[in-house]
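I have a structure here, written as structure tokens, and I will follow up with some questions on it.
Note that one protein chain is taken out, while the other chains of the complex remain in position.
Chain IDs A and B follow the sequence of writing; residue 1 opens each chain.
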Amino acid sequence: MIRIAGVFFLLVGLYAALISSNPNAAGRSNLFEVANTQGFYGIITLGAALLIVTGGIDLSIGSVIGLGSVLFGILMLEGVPPPVAMLLTVGGGAGIGLAHGLLVTRLKLQAFLVTLCGLFVYRGLARSLTSNSIGLDRIKKTQPDFAATLDGMRYWLTGEDPTKGLVFPGEFVLLLGLAVIAGLFLHKTVYGRYWYAIGYNDRAAAYSGIDVNRHRVVTFVVCSSLAALGGALWLLSYSDANPDSAGQSYELYAITGAVLGGCSLRGGEGTAVGIVLGAMVLPVLNNLLIFLKVRDTYMPIVIGLTLLFGTLIDEFFRRRGRAAR
Amino acid sequence: MTAPLLEAVGVRKTFPGVVALDGVTLRVGRGEVLAIVGENGAGKSTLMKIVAGVYQPDAGEITFDGRPVTFAGPAAAMAAGISLIHQELNLAENLSVLDNLFLGREPAVGGWVRLLTRAATIPPGKALLARVGLPDDLLHARVADLAPGQKQLVEIARALGLDAKLLIMDEPTSSLTQKETDRLYEVIAGLRAAGVSVLYISHRLAEVRRIADRAVVLRDGRNAGELARADVTHDNLVRMMVGRDLKQFFRHSHGKPAGDPVLTLTDVRYAGGPPHPASLTVRAGEVVGMAGLVGAGRTELSEAVFGLRRITAGVVAVRGRPVTVRRPADAIAAGVFLVPEDRRLNGLVLEAGVGFNLSLPNLDRLNTAGWVNTRAETELVAVTIGRLRVKTPDAAQPVGLLSGGNQQKVVFGKWLARGPQVLILDEPTRGVDVGAKAEIYALIDELAGRGVGVWMITSDMEELLGVSDRVVVMHEGRIAGELARGQLGEEAVMKLATGGGGA
Partner (left out) sequence: MRLGLVIAIAVGLACVPACGSSSTKPKVAMVTNCTAEFWSICEAGAKKAAREQDVDLDFRQPKTLDVAVQREVIDAVTRTGVAGIAVSVVNPDEQSEHLKRIATRQPLIAVDNDAPASDRKYYVGIDNYEAGKAVGRLIKAQLPQGGTVALFIGGTASANAKARVGGVLDELAGQKDAKGPKYGNYTLHNGEPYTDSTDEAKAQQNAKAVIESLKGAPNVGLVGLYAYNPKQILLAYRSKRSEVQHPMKIFGFDEDWTTLEGVEKGEIEGTVVQNPFLYGYNSIKILATIAKGGTVPDDQIKGLTVIPYRVITRDGGPAEEVNGIKVENLKAAEFGKQLRADIDSVAK
């Protein structure tokens, strides 16, 4: 509970500041907009966090998002129906995760190194698939039959309606659904228990008869699949995917969210609620800074300092918690 | 006793939720070597830290050298003449011995420039080394290159350089070889002759008998009694420490084992192991002790049987049926369990709770379609904690905060619920205090009585001789010989372990 307190109060503060900054910022449509971005961040953060709980790391998330978004678009341009294209994209992500997992567990390579290589490889693959951005308009024009399905998927997954705009924060709803599943897995099932054990002390886990390698591979697969799903969502929500910039640096946002939410990079710690809260910080902060008219030049400074402040609150609550024990 | 050097009366110290010391009284004479004995958690280390100024007492009075004192910190205690030799050595390993001896009080010239004048420290440095019996030429050696015993002596020399009147040593011999230990005893005798007092915390009763003038026993944060040198016997000490009579320290109530073999190794070789195969039989209800020097390959063999090393040749059979062990899960499925040597590294998830650890290897049976069956888990954990008498506030307490003995009980508890056929114990009582040792021996006895085959690897001779039905000795990777209970004896074991058996 204590590990969540810091990020919780940080979020409360940020929302209070946002709501008082500008009447339009407090409006339904802006809050929905922020929630949607949070949903997106949250989905990739979930994957990163599950991996971090077992003591792993994935630096290729951003590139997998980029590759996923482009792949999803190209498959549809080539005539693959949108739902199938989405499944193939997520499946491709799973394949990437499987490769990461096998390289890490069989060849005993470091996850940091393997996924860092992935960061370059998948970005390059995305660029080799197309040099231009792929937009939903172009897909609809090339495959007019898909227009209705595509609009439907867009509505249900991102809440975006072709005429009414953002009707509900679909990606946030999706995140909540995925987070509930992740939470049940982490806190209620045997697998979650094993993941924590592996993250804390993988040798003790192995001596307890747990197939550590298999579980590690599974978390890599989950992480990359969610990143690829993020890629598909990217195209649906932004209506446009650029092979170069789609998803760039998002691995850092995902890791930041996970750590803010109470995951330890040493492994073994983290809760589903914390992960969701942690992922919610950056989008609301970004939105707030735009409304506060903070000059672009100073934005990175303000973001860095706010995150530092968040960890200080966290530390404060933890010390109080320890003193009370 | 006239005018003790240190007198502490009614010392009380509480930590949140725990009373560590409750009215302890301690007197140390000049030139006296006083041993402080007690189980883990009895308050020995807390008392030492209070004397050395690391902690401040909540109540009580301390008089040192005739004056009442309150130390604000270790530096104040050191200035007064009290030095604590830490269990984890407190030396800057990257610096030379000389630099360490004068660390923090380097003579310097040039005012604020503080130019080091190392040459001036060499003669006093040599004198300090001579007092602890270290040769001059070590003065310029890097501390990191020294043996553990030499580091310890450097630390003592540094304390002497501070004109220490009272040295506090917390289990100083725990990482020393026999030779180094003997040297340390000589140094302590020399200090006593020179009028320096020593407070000596130890687990090892033989050691107390050898060097202490007197032993003070603590139990649960209180004085449990004290013994003059002549009265320091194993039984007396244990009785005071545990607070009850230990008639059967090594319990051996299970009958003569007549069961069928539960574990049979036939010509087993494993990856990275010795070229010659090993064979071993453990019968139901039998405790097979395995002796050997460090590096004889005992741990490695047990790890191979548990699926942690790849078996390259030979057959492992459980109850006569050959089993293929590729990973621990295979061994577990066959009913073979391992309580590893390094429980902190391999046996436990230290940051997680007692309940988490106890249920971890049993989750495959505590779930319904993947969902953890919380009620069954809670029940299993409660039953195991009760049965093994694990001392923990609750099931959520992180295992890392328990004492060594209780940690070891948790490692045992992980497997008990599964009805083991074979239990492999690797150094089961290392770092465990006396009271918990007795409980673990009783548990081994009880398991054997119920027909479990126990394979116990141990380097503790008393334990080996006291608990085993039969002893197998390994030497350089091969089984060097076997001794039945009737033939057991320290000499016979050592002969085989050092390769003198001719087998």
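In this text, contacts are C-beta pairs under 8 Å (C-beta built on N, C-alpha and C of every residue); 3 or more make two chains touch, one makes a residue touch a chain.
Source: prediction; values computed, not measured.
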Query: Wait, the hidden chain, what does it touch out of the ones we have here?
result: A
Query: Touching the left-out chain: which of A:Thr105, A:Thr189 or A:Ser239?
result: A:Ser239
Sole contact to the chain not displayed, among A:Leu109, A:Leu129, A:Leu176 or A:Leu252: A:Leu109
Message: Using the touch definition from the top, which of A:Val12, A:Val180, A:Leu265 or A:Ile290 touches the missing chain?
response: A:Ile290
Field: Residue in contact with the excluded chain [from A:Ser29, A:Ser128 or A:Thr142]
entry: A:Ser29
- request: Could I get the residues of chain A that touch the absent chain, sorted low to high?
  value: 22, 24-25, 27, 29-30, 33, 37, 107-109, 123, 127, 131-133, 135, 137-138, 160, 163-166, 234, 238-240, 242-246, 248, 286-287, 290-291, 293, 295-296
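Throughout what follows, only the chains that are shown with their structure count from here on.
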Statement: Chain centres from averaged Cα atoms put chain A and chain B apart, in whole Å, by 46
Message: Using the touch definition from the top, list the residues of chain B that touch chain A in their complex.
response: 16-17, 306, 308, 327-329, 331-332, 338, 340, 345-352, 356-357, 359-361, 363-364, 366-367, 370-372, 414
Task: Please name which positions on chain A make contact with chain B in the complex.
output: 188-191, 193-194, 196-197, 200-201, 203-211, 268, 323-325
